[in-house]
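Here the complex is missing one protein chain, while the rest keep their positions.
And now, chain A:
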Amino acid sequence: MTWSEMQPLLTQGTIDTLYMVLWSAVVTVAGGLPLGILLVLTDKGGLLQNVLVNKVIGVIVNIGRSLPFIILLIALIPFTTWVVGTFIGPSAMIVPLAIGAIPFFARLVETAVREVDHGLVEAVQSMGGSIPTIVRKVLLPQALPSIVSGVTTTVIVLIGYSAMAGAVGGEGLGSKAVTYGFQRFDNQFMLITVVLLIVIVTVIQLIGDGAVRLLARRGRTTS
């Protein structure tokens, strides 16, 4: 393939990959953040201690995390079709991508929130703060740098997942690499998609690290 043949494929692939990854990341954060916080709050000794809810969420999260993504992808086809109307194409891929990443992200949020000093929670309780206040004014702001770093990791995992999704009816760089690089034995094309993926991952990691540094600059000493 000549460069002029490759270029539109790569451009479209990159756009599709970013489209899938960014939208599924938005859904993942929207779903994983409350789940992660709920895992901490309902835990033993937590502010909303509820063993049953905690166990149920924990089991769901663990099942979600232990399924290989490619299996989840196929297993979710009926569900995806029900939600989006089709299971093919970048928009349809957002569903399995988000469902695959939510448990992963929820655990990262759980760890980040758990690390918040309990003394701060106690201080806000002593001021008469309610649980929503504690979450909004203490847990989230204090855990924010760790959560942002978790978002970065999740987005990078999603890029990996999206390449797999490409093999099962998705679009994006993964699908292009499979179709043109693998099935047509075009090593040059394969190489270029790999380099492109590396560049995308690196840029996202750099942006994430920068954001964490910016947040952490606010004098994040434990006190």
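Just so we're on the same page, a residue touches a chain if its C-beta (ideal position, glycine included) is under 8 Å from a C-beta of that chain, and two chains touch if they have at least 3 such contacts; residues count from 1.
Here is the rule we go by: contacts and distances are computed from a predicted model.
Look at the chain that isn't drawn here: its UniProt entry, checked against "Na+/H+ antiporter subunit C", "Cytochrome c-type biogenesis protein CcmE", "D-methionine transport system ATP-binding protein" or "Carbon-monoxide dehydrogenase large subunit", names it "D-methionine transport system ATP-binding protein". Screening A:Gln7, A:Ser130, A:Gln188 or A:Thr202 for touch with the missing chain picks out A:Ser130. When you scan A:Gln7, A:Gln49 or A:Asn187 for touch with the missing chain, the hit is A:Gln49.
Interface residues of chain A facing the missing partner chain: 47-49, 117, 119-120, 122-131, 133, 137-138, 141-142, 144, 215, 218-223.
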